[in-house]
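One protein chain omitted, others in place.
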Amino acid sequence: MSILEGEGVTKYFGGLAAVSDVDFHVDQSEIVGLIGPNGAGKTTLFNTISAAIAPRPGVIRFKGKRITGLKPYQVCRMGIARTFQSVKVFNNMPVFENVRLGSFFGTATRMSSAESAKEAEELLDFVGLSAMNTTLAGDLTLVNQKRLEVARALATKPELLLIDELMAGLNNTEVAQAMKLVTSIRDKGITIFMIEHVMKAIMGVCDRIMVLHHGVKIAEGTPQQVATSQTVVEVYLGE
Amino acid sequence: MRNKSIMFMVSLLLVLVLMALSLFVACPAPAKDKIVVGMSRPLSGPLAIIGDSAFRPIYETWVPMVNADGGIYMSKYGKYLPIELKIYDDKSDVGTMTRLTEKLILEDKVDFLWPACGTSFVFGQAPIANKYGYVLVTAEGGATTIKEALPSLPYLFVSLSFSDWYEVPVLAGILAEQGVKTAYVVYIADLHGIEYSGVFGIELPKKGIQIVGNVSVPPDLKDFAPVITDAMNSGADAFLCEGYPDQVLPAMGTSIALGYNPKVWLGGPGANFGFFHTAFGPAVEGVTCWAVANRKTSPAMKEMYDLLYEGKPEDVHDWWGHPLYWASLDIWKAAVEKVGSTDQDALREVLATTKLDTVLGPTWFTMFGDGGGLMAYESHTGEVGQWINGELEVVGYTGIEETLPNYKATADFVYPKPLWPAPAE
Amino acid sequence: MLVSALNIVINGLLLGGLYALVAMGLNLQYGVARVLNIAHGEFIMLGAFITWAMYTKFGINPLLSIVIVGPIVFIIGFIIQRTLFTSLRTSAPSQPAFEGSSMLASFGLLFIIQNVALIIWGGDMRAYSYYNFGINLGGAVFAANRLIALIFAVVIGIAFYIFLVRTRIGKAIRAAAEDPTTAGIMGVNINLVLALCFGLGAVMAGLAGVFLSMCFPIYPVMGLEYLIITLIVVVLGGLGSIPGSFIGGFILGLIGSAVSSWQPSLALAAYYFIFMLLLIIRPKGILGK
Partner (left out) sequence: MDIIRGVFKMPRLWWLISLILLVLLATLPLYGSAYTVILITAIIMYVILTVSWTMFFAPTGYLSLATAAFFGIGIYTMAILGEQLPLLPAVIAGGLVSFVVALIVGAITLRLRGVYFTIFTFGLVELIKHLLLFWEINVTGTRGRFVVLENNNTIFGVILGIFVVLMLTYYLLRRSKYGLALRSIGENEEAAAHLGVNVNLLKVFTFALSAFFMGAAGAIMATRWTYVDPYVAFNVLHSFLPVLMAIFGGMSQLYSPIIGAVIFAYIEEQLLTRFPEYFMLIFGVILVVAILYLPNGLVGLVRKWWQKGLREENVNS
């Protein structure tokens, strides 16, 4: 069953279509990759899903319910969390508070202070930041900030996690760690939709891959199918 | 290093304690060798324009003059005591003014209180002075609404002339005598302006003058051309602009520029100042305004003006408020000398019941029941002025001296006003 | 009807010219130096008072005092930027922090300049008459001095724009406005450019003061009043857009003139209302990027 569906999702900026008539679906417990050259409209598509912007025209459904027109916080509380392409941690707040914020406000049910503290500690442990509880988020290294964003998103108890370029700028060891992190999130039963440029990573973890080019979906399939697709190769070589 | 932080804490504590102490320690009263007079004045902020040109030059001249004679004779102490002014800056803020007034009364325990600047400030200050039983003879500020408040403010004595009590009936008399039939009124959108607009609406029709236009302008309006154009189109005999210099000067400039020549052009408060003449030169000829006296009014008045304006530029002249502020200090001094002490209740009694000599001549207050008083209009030497041959003359109408014995017109009203001169360039 | 419409337009333009000049100055300071200069109105006051003093004391033609006022306020502005604001800029942790602290520091400047003016000139209102006669244009009559003020404001405004677009230093200023860091790398002496901009912004205000004193009464505490209108114009035209401020000044002049011919006491309320409406609908202003 599809947890997320999009029909004819379109978004214009000025006269330019950033995303044009894209149909997509993400199934329960799947890891779906979204790739494409720079400016293909990947982040814009994520923005329409997380309700940062509204598609026009187009409809997006989450667990069968229409979410277009909702506010970001509502979508978040329904169970969609996200990370950002350019890291957006709260620089002047300690790591711990960053995560707690997610569990306080992002979950559908109210959470007591003690529960949220416990939750936050577990999540920081899960992403490997437990030693940096009290560090200011702005003082973390880039890779740790990205981990923090994942922990923070998980604190909202999502069913679907949108990950925007988790691995850009990481070295090989770090990429491997990040791949492990992604699979272990899925093992918690969370569906993942991720944008990624590191091909090795995306080919390694994804069940299915979508390719966007100039806002249009040009290919979809298993990593194998996409890697051998003539159109996809042309798009990437043609750059 | 331990010492340094402790030192810091100690010094911080010391400063705080000293600050706290200075709040509570009041200076012990020394033997009486001077009269301390307290004032909260707008030395900064938007009202500084009014304060600096109105009451300030008066008290800055009058006090040294009195002190040069040794001060005020106080029979209780059997000697002359000089006046010492204690002036605070209220930065043109009513809240600060009320606080500083109470500081003067409660903490500084000044012997006498002199007034704050501006009508709304007087309204704010009077109830406080009244509460502590301090006599307050006002300078700048006055309005018809004060009459409603006066019965409950026994310590308040208002000296500046204002609309219905003094000025407008005289103006209406002058205009009616000249045969003015229609008037166009422009007024500033504040307490002062609304009042005049209202009083014009009552007093002018009484004399058969119809008001054909009645327009308010906000205090910071820069552009008077639309208003003047409208007035021109109305064809009214008299143009009455009631605002402050900030309105009167641009209204005048625009009238000249647009060639608007009504038979009467009145600009009150604004056209009564020397800077009006320096700004417009010969164009002021025939302009009407509120005025109380000039040097021709009386020898006493000439003496006052000579003392006040000697060695100063024409800009600072004021033929409306200055004589009244001076008279308010004169009557205050005369009353204090009669009392012979700093007793406020006795002072109130003298002011309420006695005719005293001031620069105006015999001067007294008309009392409102058991409350405060307004300077009797019979004491005034003039209400309306007109620029004639480069001098601001006091004008009147036939028979005015019968109703107002002190009134002295120094010239006849010129009607219609001469046309604006052709450009000099 | 036609004449009254013409009257409204001409009066609007006359007032707008002054607004435009002052707003260009403020926008130059904010757009490049990132200082929202609350003391901007004080430079208007300085310009006006220097002109008045020159005219009444020495009989110097107000238009000639442009060459006196210009350099004086330029030097004051230049020095303030080189000392106070440069020091604030280098110590500020971030751009918004600098904008906040510099705005507050300029508030302190307002206090200082105003108090000095009160000490020198006293609080009294001043005025003089200069070219105050009517000029008839198609039935609409208006004052000659205001026409002179308009012409000079427009000429100075356009001359300044040409300076920005055509000259080397003008291009450096625009580069700095676009991106101070890159401009610094590309060999532009950023501190000098900023000081230059601040000085020039002050000159605009000072010259506006010169023209203003020919038409309106002046007093030491007049600055804040003009500052408020200037802020509206700057936002109307777009923060950082010099041509926007120029146009915005005229638009506000026209609006004010139209509303005051209908209901004078609402003119200022109309300014604020339109200004706030614009902020909501198009916060970047008419020509903002």
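The chains carry the letters A, B and C, assigned in the order they are written, with residues numbered from 1 in each.
In the analysis below, contacts are C-beta pairs under 8 Å (C-beta built on N, C-alpha and C of every residue); 3 or more make two chains touch, one makes a residue touch a chain.
All values reported here derive from a predicted model rather than from experimental measurement.
Peer 1: Which of the displayed chains are touched by the chain that has been omitted?
Peer 2: The undisplayed chain, in the complete complex, is in contact with A, B, C.
Peer 1: Any idea which of B:Ala149, B:Ile174 or B:Met301 touches the chain not displayed?
Peer 2: B:Ala149
Peer 1: Would you indicate which residue among B:Asp190, B:Asp230, B:Glu349 or B:Glu378 is in contact with the undisplayed chain?
Peer 2: Looking across B:Asp190, B:Asp230, B:Glu349 or B:Glu378, the contact with the absent chain belongs to B:Asp190.
Peer 1: Out of B:Thr96, B:Gln178, B:Asn261 or B:Ser341, point to the residue that touches the absent chain in the complete complex.
Peer 2: Here the residue in touch with the unshown chain is B:Thr96.
Peer 1: So that we can see where the missing chain sits, which residues of chain C does it touch?
Peer 2: So the residues of chain C touching the missing chain come out as 36, 84, 87-88, 91-93, 96-97, 99-101, 104-105, 107-112, 114-116, 118-119, 224, 228, 231-232, 235, 239, 265-266, 268-269, 272-273, 275-276, 279-280, 283.
Peer 1: Taking the full complex into account, what residues of chain B touch the chain not shown?
Peer 2: 1-2, 4-5, 8, 12, 19, 23-24, 26, 41, 43-44, 87-91, 93-96, 98-100, 102-103, 106-107, 120, 123-124, 127-128, 131, 143, 145, 149, 189-191, 194-195, 216, 218-219
Peer 1: Where does chain A touch the missing chain, residue by residue?
Peer 2: So the residues of chain A touching the missing chain come out as 50, 52, 71-73, 76-77, 81-82, 84, 88-93, 97, 100-102, 104-107, 113, 116, 152-153, 155-156.
Basically, only the chains that are shown with their structure count from here on.
Peer 1: Quick one: do these chains touch in a line, a ring, a star, all-to-all (complete), or other?
Peer 2: other
Peer 1: Would you identify the chain whose C-alpha centroid lies closest to the centroid of all protein C-alpha atoms displayed?
Peer 2: Checking distances from each chain centre to the full centroid gives C.
Peer 1: Where the CA atoms of chain A average out and where those of chain C average out, how many Å apart are those spots?
Peer 2: Using C-alpha averages as centres, the distance is 49 Å.
Peer 1: State, to the nearest whole Å, the distance from the C-alpha centre of chain A to the C-alpha centre of chain B.
Peer 2: 73
Peer 1: Starting from the mean Cα coordinates of chain B and chain C, work out the distance between those two points in Å.
Peer 2: Comparing mean C-alpha positions, chain C is 35 Å from chain B.
Peer 1: Out of chain B, which residues touch more than one other chain, so two or more?
Peer 2: Touching at least two other chains: none.
Peer 1: For chain B, which residues count as touching chain C in their complex?
Peer 2: Touch list, chain B to chain C: 43-46, 48-49, 51-53, 189, 215-218, 220-223, 225-227, 229-230, 245-246, 249-250, 253-254, 256-259, 273, 275-276, 278-281, 283, 315-316, 422-423, 425.
Peer 1: Sort out for me which residues of chain C touch chain B in the complex.
Peer 2: Touching chain B: residues 4, 7-8, 11, 14-15, 56, 114-115, 118, 122-129, 131-134, 141-146, 215-217, 219-221, 225, 256-257, 260-261, 264-269 of chain C.
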